[in-house]
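Can you keep this structure in mind? I'll have questions shortly.
Missing here is one protein chain; the remaining ones are kept as they sit in the complex.
Coming up: chain A.
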Amino acid sequence: MDRAEVDSKIRELIGPFNKKDVEITDATTFVGDFEFDSLTVMDFVAEIEDEFDIIISMNQQAEIENYGQLVDAVTKLQG
(Lines give C-alpha, C1' and ligand atoms only; values in the text may rest on other atoms or scores of the structure.)
Protein backbone atom coordinates (compact mmCIF):
# COMPACT_ATOMS: atom_id res chain seq x y z
CA MET A 1 0.00 0.00 0.00
CA ASP A 2 1.29 3.48 -0.81
CA ARG A 3 0.96 6.40 1.58
CA ALA A 4 -2.38 7.57 0.15
CA GLU A 5 -3.90 4.08 0.56
CA VAL A 6 -2.55 3.76 4.10
CA ASP A 7 -3.98 7.20 4.87
CA SER A 8 -7.47 6.30 3.66
CA LYS A 9 -7.42 2.94 5.51
CA ILE A 10 -6.36 4.60 8.80
CA ARG A 11 -9.04 7.30 8.33
CA GLU A 12 -11.56 4.48 8.13
CA LEU A 13 -10.18 2.77 11.26
CA ILE A 14 -10.02 5.93 13.34
CA GLY A 15 -13.73 6.67 12.75
CA PRO A 16 -15.13 4.86 15.82
CA PHE A 17 -12.35 6.33 18.00
CA ASN A 18 -12.91 9.90 16.78
CA LYS A 19 -15.85 10.49 19.10
CA LYS A 20 -15.65 14.29 18.88
CA ASP A 21 -15.56 14.26 15.08
CA VAL A 22 -12.28 16.16 15.06
CA GLU A 23 -11.22 17.24 11.57
CA ILE A 24 -8.27 15.10 10.50
CA THR A 25 -5.15 16.60 8.96
CA ASP A 26 -1.55 15.41 9.12
CA ALA A 27 -1.01 17.84 12.01
CA THR A 28 -3.90 16.55 14.18
CA THR A 29 -2.44 15.23 17.46
CA PHE A 30 -3.66 12.13 19.27
CA VAL A 31 -3.44 13.42 22.82
CA GLY A 32 -4.20 17.12 22.28
CA ASP A 33 -6.79 17.03 19.46
CA PHE A 34 -8.33 13.54 19.48
CA GLU A 35 -7.98 13.50 23.30
CA PHE A 36 -7.06 9.80 23.33
CA ASP A 37 -6.30 8.35 26.78
CA SER A 38 -3.89 5.45 27.20
CA LEU A 39 -6.66 2.82 26.88
CA THR A 40 -7.94 4.30 23.64
CA VAL A 41 -4.39 4.42 22.31
CA MET A 42 -3.99 0.71 23.09
CA ASP A 43 -7.23 -0.28 21.32
CA PHE A 44 -6.56 1.98 18.33
CA VAL A 45 -2.98 0.72 17.93
CA ALA A 46 -4.22 -2.89 18.13
CA GLU A 47 -6.71 -2.20 15.29
CA ILE A 48 -3.98 -0.78 13.08
CA GLU A 49 -1.55 -3.57 13.94
CA ASP A 50 -4.13 -6.21 13.03
CA GLU A 51 -5.17 -4.46 9.80
CA PHE A 52 -1.61 -4.04 8.50
CA ASP A 53 -0.12 -7.11 10.23
CA ILE A 54 2.65 -5.05 11.84
CA ILE A 55 4.01 -4.26 15.31
CA ILE A 56 4.04 -0.65 16.48
CA SER A 57 6.08 -1.00 19.67
CA MET A 58 5.67 1.40 22.62
CA ASN A 59 9.09 2.79 21.68
CA GLN A 60 7.79 3.66 18.20
CA GLN A 61 4.49 4.98 19.59
CA ALA A 62 6.41 7.45 21.75
CA GLU A 63 7.76 9.08 18.56
CA ILE A 64 4.30 9.44 16.98
CA GLU A 65 2.45 12.57 18.07
CA ASN A 66 0.24 13.44 15.12
CA TYR A 67 -1.80 11.74 12.42
CA GLY A 68 0.71 12.37 9.63
CA GLN A 69 3.51 10.73 11.62
CA LEU A 70 1.32 7.66 12.16
CA VAL A 71 0.58 7.33 8.42
CA ASP A 72 4.31 7.70 7.67
CA ALA A 73 5.25 5.10 10.29
CA VAL A 74 2.68 2.55 9.10
CA THR A 75 3.65 3.09 5.45
CA LYS A 76 7.26 2.35 6.38
CA LEU A 77 6.52 -0.55 8.77
CA GLN A 78 4.53 -2.60 6.27
CA GLY A 79 7.82 -2.91 4.39
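Some notes on this structure:
FYI, a residue touches a chain if its C-beta (ideal position, glycine included) is under 8 Å from a C-beta of that chain, and two chains touch if they have at least 3 such contacts; residues count from 1.
Going forward, contacts and distances are computed from a predicted model.
For the omitted chain of this complex, the UniProt record lists the protein as "Aminotransferase class I/II-fold pyridoxal phosphate-dependent enzyme", which is one of "Extracellular solute-binding protein", "Heme exporter protein B", "UDP-glucose 4-epimerase" or "Aminotransferase class I/II-fold pyridoxal phosphate-dependent enzyme".
Of the listed residues A:M1, A:A27 or A:M42, the one in contact with the hidden chain in the full complex is A:M42. Annotation for chain A: contacts to the undisplayed chain at residues 30-31, 36-39, 41-42, 45-46, 49-50, 53-55, 57-62, 64-65, 70.
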